[in-house]
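Here the complex is missing a single protein chain, while all its other protein chains stay put.
Chain lettering (A and B) follows the sequence in which the chains are written, and residue indices restart at 1 in each chain.
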Amino acid sequence: MSRLLLRNGRVVDPSQSLDQGLDLLLEDGHVAALGERLDAAPNTPEMDVSGLVVTPGLIDIHVHLREPGFEYKETIETGCRAAVAGGFTAVCAMPNTRPVNDDPSVTRFIRERAAAVGLCHVYPIAALSKGERGEELAEIGEMVREGAVAVSDDGRPVMNAQLMRRALEYAQSFGVRIAAHEEDVDLADGGSMHESEVSTRIGLKGIPSAAEEVMVARDILLAELTGGRLHLCHMSTRGSLDLVRMARRRGIDVTCEVTPHHFMLSDEELAASNYDTNWKMNPPLRSRDDVEAVLQGIYDGTVDAIVTDHAPHHADEKALDFADAPFGVAGLETAVSLALDRLVHGRVIGLGQLVRLMSTRPAEIFNLPGGTLKEGAPADLTLLDLRKRITVDPETFQSKSRNTPFAGIQLRGAPVATIVAGRVVWQAS
Amino acid sequence: MSNERLKSLRSKDLVGIAPLEPGEIQLILDTAEELLDIARRPIKKVPTLRGRTVVNLFMEPSTRTRFSFEVAEKRLSADTLNFSASGSSVSKGETLIDTARNLMAMAPDFIVMRHPNSGAPHRLASMVEASIINAGDGINEHPTQALLDAFTMRRHLGRLEGLAVTIAGDIRHSRVARSNAYLLGKMGATVRFAAPASLMPLHAETLGVEVHHRLESALEGADVVMMLRIQRERQGNMNFPSLREYFDFFGLTPERLELAKPEALVMHPGPINRGVEIDSAVADGSRSVILDQVTNGVAIRMAILYLLSGGHGEPTPAS
Partner (left out) sequence: MATKQNNSGLVQILDRAAMKRTIDRMAAEIVERDGGDVVLVGIHTRGVPLAERLARVIEASAGQKVRSGRLDITLYRDDVGPWRPAHEQPLLKETFLPDSIDGEVLYLVDDVLFTGRTVRAALDTLMDYGRPRAVRLAVLVDRGHRELPVAADVVGRKVPTSRDEDIRVRFAEIDGVDGVWIGRETADVE
């Protein structure tokens, strides 16, 4: 029987409205007890976590692990190492691999590979359409049976509204949500940054906010029509968040997520980077007003989850010029510090709300284990040091990739240990 | 900027007009003025850049600009190497760093760069010691074209300040329009963009220009009318319905030119599409300075090469 007793931590668990100094006993991969000055069986290993925050394990429901197919960017192993080093105990793997996760054998491969790595939970997301080609439904039911937790063509928007309607309908039989990458590719028209005064100024082709918003509006209406469950990926504009509010008022089952880069950075900062491709991501960095809107959405509860959209790319790919370089940011190892610094120390939300956005709600959205420290819950925990000061140094990343616009910035607050199934899988050095 | 005349450019590179100060623009134009003379001499060559190497790196097809640079380089006695990779496997996939490393192995002093994507010269400039001269990047900037345009205007009209310059055509995809807007704005001219909104960048006013959706209103009282080339491949591609309709509403005809000032200049960066954006009678008319632009382009490019060929680093105090 494996045991671990965490002494004197500040336990923050919004699922039980908890924020107080407590001991926590983990036994056989589950939370066994939570209380003041717990007694444990003799020889129980103890960890003094006084001064640290103990939260239910953080869950990132939007990650690109790149394996199979793009192992030069990331593998399931390096991605899991990056995840636990970033404080995450579970990640959801998007299906845009090669082959695409549009087949139960790929789903099974990802699960088995992740189990062999044995660091954190990896939940595959099934492709919505075969090959993510947006033409015909993939075998969603088979993939859910193999462990897929959601359905998405992430990276490739579903341009055909009828296909999206059918997916929202069909997925209901399997109790999984459709995660939608909202982008009208005709409106995006090969752009590489937000279309704005800034894109006009620096001469890069723009992607208008409307490219995202028309698709958000369409899918909200389709969710209303079908009663399907819709999750909106990486919302980046004021208009998108307003549409989510409208959907809520109309009682439509819609959840949504935002990323740290969209609440940290705007196109103005991109302009100052001198066409640095580390600032190229999709959705693109929007205007300062959109950044404000994202923060507002985090504050007022419109936003359900903070995700990384961890999109590792090889340095050679990012060394292309701005238009040719791929979109994406390696986010797993910076997200928690960015959120603590900007949102909690920046007084946008309290710590409890942050844990809700990074653990409780993500678990609920895709119906995952965890997200709580109630007795009997999985012993997945993250330990945070709110006072720790870090400087982002991509060279220290566990991820295979280094593509981040945050290199060199100083942040307050960081994960210091990650516990999965009662086992410490990562500790800050 | 005081009355003190600038004696040098601040950067080792010319990546765009946007980073330039008015004094630097003035310096380039003044220097070009003295270099025009070389084309009129029996021996059209000076030894200034003897033994120095210029790589003309053209990742996109160009005849005129490359020619103009080559003439400028040869007149300054530089050794020139041409590296063209338009649309081939070389341009796609080879990273800028690889390109830079390959080029630096040839130890060039200058790299004249044309690239289909915006910002590529800016990135290359930060990777190599050589001076990068942007010969057009994507839809971003074409600084030497704007400089030669301004030079042509100044030579014909005596000034830039207070001029009303109408630029018409596919503004959205035009680096020439953008560089001109920056340059003329910095030098106190008024720029009017004229195009259907489908060919106009979003928030074009950001560039400090007046936005017109009809050609007529933009032409009224203009000192300079600059027509941009309409790419035939853009017709019917949701940008505008047809070349016929475009010319009908936005082509520069002798009648429309009457709206501008009587002495207004007609300019075009070339190559001209006769009967698409400009009527032949206008292109070949007495107000057309299109061929002067070509001549002036050489002097402007010589001026830039000359000004960038000094030592770099911190300016030393007057000795």
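One rule holds in what follows: a residue touches a chain if its C-beta (ideal position, glycine included) is under 8 Å from a C-beta of that chain, and two chains touch if they have at least 3 such contacts.
Here the structure is a predicted model, which is why all the values come from computation and not from measurement.
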Here the chain that is not shown touches B
Candidates B:L14, B:L49 or B:L243 - the one touching the absent chain
B:L49
Over the whole complex, note the residues of subunit B touching the chain we left out.
5, 7-8, 27, 30-31, 34-35, 37, 41-43, 45-49, 52, 76, 109, 306-307, 309-316, 318-319
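In this section, only the chains that are shown with their structure count from here on.
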Using the touch rule from the top, collect the residues of subunit B that touch subunit A in their complex.
18, 92-93, 95-98, 115-120, 122-123, 126, 137-141, 175, 178, 201-204, 206-207
In the complex, the residues of subunit A that touch subunit B are 195-197, 199-206, 208, 274-276, 316, 319-324
